[in-house]
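A single protein chain has been omitted; all remaining protein chains appear in their positions.
Up next, chain A:
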């Protein structure tokens, strides 16, 4: 089904081919039928072994025939002497080698080889490794072969360190051997495990000793200079940089007496178990509270948690304790801790050593960039390093990289625009939190295509997101204290359920979007607090008589261009 070129043939040729094909089909079908018939008759013997050999040489992914072949082998083994058994395994391995030569990417053949080697009383794993080397020399990216090699390594006494050297050799002989870079990322955590393992997925680079990890940047710089167009090294560097693993911290503690609601905001999505570590005290007495996630799909980790707190005097002192830290609410409704942003923010924290290495690496890349100013991978590499090292002071340069990327690689514009949105929001968080005034936040006209980290803004009252390029409401559900939300001039096609979590929303402006469907607007009826809605300049108004909409929203101020009602 793959790579078969359609060729035009003359009628004569076609007729000759047809005849030839018919012969082949007859033979193939004959052998297949006989195999099935013999199996049904229970004749699991040498004769059947030979028949399966004929068919599998032809069609190495015919799983049922492989199954039958295994049944035959199992049967023959039950009555064979030791010598005959050894001979049978030897013959089978030889046959499989022939199959691999015809089709080195057959699932069925590799599966059979695993099975044979697992059952072989006298396995020669060295031979298997040599075989893998041979097939990897034909095709260094054959993933079946890589997997079989790892399987064989697991059975032999070969250390991860030796394998790390093997991967190095593979990379040295061809820098764009992605399979070898991949293997390296799996071996480093085995060879040099980090002392303290943060809870993370196994694929994370934080599981590698930092000094060893930093040495890898030399290999990467080297590789980028040798071939600046290679993507393998870029993906590898991205992994080396790591991700921001922060300890869970409380961002906000809020109380809304009118909603009878207590609210906790964490610096990252957390599981419900973590709420067991939270204590809320009212005038010194611990409250029994039932926390529920706010705005995430059921059972997902969530950064916002709410609990019902009925009829509490607003002048009373509420205290929230979480991991040796306490937040107090007294007469105000929001409390944000004065914490080190490094500790809670979404940016990667760097050790001095890492910062130094990245700096050197970045300088080298920038040098390369001056020679190759249009090279996309150089821009990406420099961007990523600058973002990690010092996003604030290199913001202008980072924005230049984004522009260059959109220009040089327009097909992936969507990706770069989202990344840019993340960068702009991420770098805006520290100043927002430092200000400690959460009355309003202006994020308009930034070209945002996606919202990231919005839980950091969950204490804001007035939010301006107008004149961006948002296509959906993802990320809005955490804006729980928002009373005025301006989404004018975006690319929203519908009102989504995220908006229902904005329980204090009073004014919503959706001017000049692409909202077409009335039923999505009807969702807004479910928000009791809302009393002003602007939907001017949306396609829905072209199709619908605005007076009908006005009737729908009779209890609020609706602005839809032509008329306003109250």
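The definition used in the following text is that a contact is a pair of C-beta atoms (placed from the backbone, for glycine too) under 8 Å apart; a residue touches a chain by one contact, two chains touch by 3 or more; residues count from 1.
Here is the rule we use: contacts and distances are computed from a predicted model.
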Protein name as given in UniProt for the chain not displayed, "Translation machinery-associated protein 22", "DNA-directed RNA polymerase II subunit RPB3", "Geranylgeranyl transferase type-2 subunit beta" or "DNA 5'-3' helicase": "Geranylgeranyl transferase type-2 subunit beta"
Among A:9, A:229 or A:555, the residue in touch with the chain that has been omitted: A:229
Contact with the hidden chain (one of A:419, A:443 or A:521): A:419
Touch criterion as defined above, residue of A:176, A:333 or A:444 at the omitted chain: A:176
Full-complex contact with the absent chain, from A:123, A:301 or A:537: A:301
Contact set of chain A toward the excluded chain (per top definition): 1-6, 18, 21-22, 24-25, 28-29, 32, 36, 58-59, 62-67, 70, 107, 111, 114-115, 141, 143, 146-147, 150, 174-176, 178-179, 182-183, 185-186, 201-203, 205, 226-227, 229-232, 235-236, 238-239, 243, 269, 297-301, 410-415, 418-419, 422, 449, 471-472, 474
